[in-house]
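The structure is given below, and queries will be raised subsequently.
Of the protein chains in this complex, all but one are displayed in their positions.
As written, the chain order gives the labels A and B, with residue 1 at the start of each chain.
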Amino acid sequence: MSTGTVSPSRTRAEIEQSTLRTDRYWVAPLVTFIVFLAFIAYATFRAFQNEYYYASPYVSPFYSPCISTNCTPMPGAGEVHFIGSWWKLSPALLILVFPLGFRMTCYYYRKAYYRAFWQSPPACAVAEPHGKYTGETRFPLIFQNAHRYFFIAASLFNVILTWDAILGFRNTDGQWGHMGLGTLVLLANATLLWLYTASCHSCRHIMGGRLKHFSKHPVRYRAWTVVSRLNTRHMQLAWASLFGVALTDLYVWLVASNVFSDPKFF
Amino acid sequence: MSYKAKFKVWRGDAGEGSLEDYGVEVNEGEVVLDIIHRLQATQAPDMAVRWNCKAGKCGSCSAEVNGVPRLMCMTRMSTFTEDETITVTPLRTFPVIRDLVTDVSFNYTKAREVASFEPPAELKPGDYRMAQVDVERSQEFRKCIECFLCQNTCHAVRDHEDNKDHFAGPRFLMRVAELDMHPLDTRERRNEAQEDHGLGFCNITKCCTEVCPEHIKITDNALIPMKERVADRKYDPLVWLGNKIARRK
């Protein structure tokens, strides 16, 4: 070829098959699809269920903080009923939009669901079944650019869930200095959420990515370095924390519904 | 230790052509390009293939091997089983010239549209001072050998020819990021990235990173940081307000 001197009538090579890949490229999107769907189903059910979300001293991450007055009394745990009593549905629905938004706009999840749900593309070098593509240039996908705000919201939630885990060091009567298996579950959940949130691309940008000269900001450079390191594991952390939240909720459900009794260490 | 491998190679020009079957000898330690050369020397002297260094440094021998965009010189035959049929086709996103050679002028057109490096006007050659930590991000992107596998793989143009007009492709969005992160570049590039080069078309599905033979983290280190920088400029009222106040001072 040469720049500009070529006959313009050229076309792409005619190849019938939409892909010639011989590996099982569809496994990854399929697994993603099934797991995400399962999570959505579970989370929707639990969010609407509106019971078995508090097993003193443990609160399910789906229901913390509680910002309406219609939830089970959860002494100490995020009871900031600032929206008052008019809300009649499950209180979970009020707050889940934030963690959901964080994950929906997350750069890793975007890749995962664009591939698995929207097949845009299903896998690399596999044709996508859409006639038109505008990417994230217009409504509604242009709102993916709001990821940074969800990052801030998610960080606030992490503080609350960390406090919830600390409250787990009480017994059922609210006395401090105790611990059960649930405490560990809540702690693990909070840790994974922190790691997932801290490894976020927006976080990386805010910490130092937006700088032109690292050398003039040694502290932020160091922070960026740490986040960058975590960021390489963002996908793994996204999955781990997703399972973490679901399993923590399940644990609280099982304990709250007396299917399982929380083993107390001391 | 040599064996006879089954190859299917796309032969044709002006778009029309078909996969043709070849049986060809393969020896230990060889790569797909070696086999194509053997076909050229023994069975099909006019088989067109583009190549140069045969060492993964020039990025000329891009093609699709079993449907996966790859450099032929970097695809070892030992990654296939002996009874597997190996299919080699030209890059699908660009018009074909002949056989495995495509017209990649799209990329050179896009390269020309990215505004060049703009150093501070008063800086004299020899007086450039940059810290190693400040050049490292851009240095990663300058490892690019311009094989255009990322451009070929990106579904935004691979599956949508009409997007070629307003989308520069991963390689050249990375070039914008490289310049934006260059410690001495003075140009404001964030608007251009979004408006002129189509950064918004990227939906970060990471195929560019997956096929990069230089293992450049195109998506994580160039495109996403660039998207965040664009968000600073275009979509973040807080940053906008902050800048306004800071400028007042």
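Quick notes
One rule holds in what follows: a contact is a pair of C-beta atoms (placed from the backbone, for glycine too) under 8 Å apart; a residue touches a chain by one contact, two chains touch by 3 or more.
Throughout what follows, contacts and distances are computed from a predicted model.
Here one chain is missing from view; checked against "Fumarate reductase/succinate dehydrogenase flavoprotein subunit", "2Fe-2S ferredoxin-type domain-containing protein", "IclR family transcriptional regulator" or "Alkanesulfonates transport system permease protein", UniProt names that protein "Fumarate reductase/succinate dehydrogenase flavoprotein subunit".
Set against the missing chain, the residues B:57, B:166 or B:233 yield one that touches it, B:57. One chain of the complex is left out; on chain B, the residues touching it are 13, 27-31, 34, 40-41, 45-60, 73-74, 76, 78-80, 97-99, 101, 103-104, 108, 111-112, 115-117, 119, 125-126, 128-133, 135-140, 142-146, 179, 182, 185, 206, 209-210, 215, 217, 219-221.
By our rule, only the chains that are shown with their structure count from here on.
Annotation: 31 Å between the Cα-based centres of chain A and chain B. Residues 1-4, 6, 9-15, 17, 19-23, 107, 110-111, 114-115, 120-121, 124-128, 130, 132-138, 141-142, 145-148, 201-202, 204-205, 209-210, 212-215, 221, 231-232 of chain A touch chain B in their complex.
Put simply, chain B touches chain A in their complex at residues 10, 12, 14-17, 19, 64, 66-69, 84, 87, 89-90, 92-97, 102-105, 108-109, 131, 133-134, 153, 155-156, 158-160, 163, 181, 183, 198, 200-207, 210-211, 220, 224-225, 227-232, 234-236.
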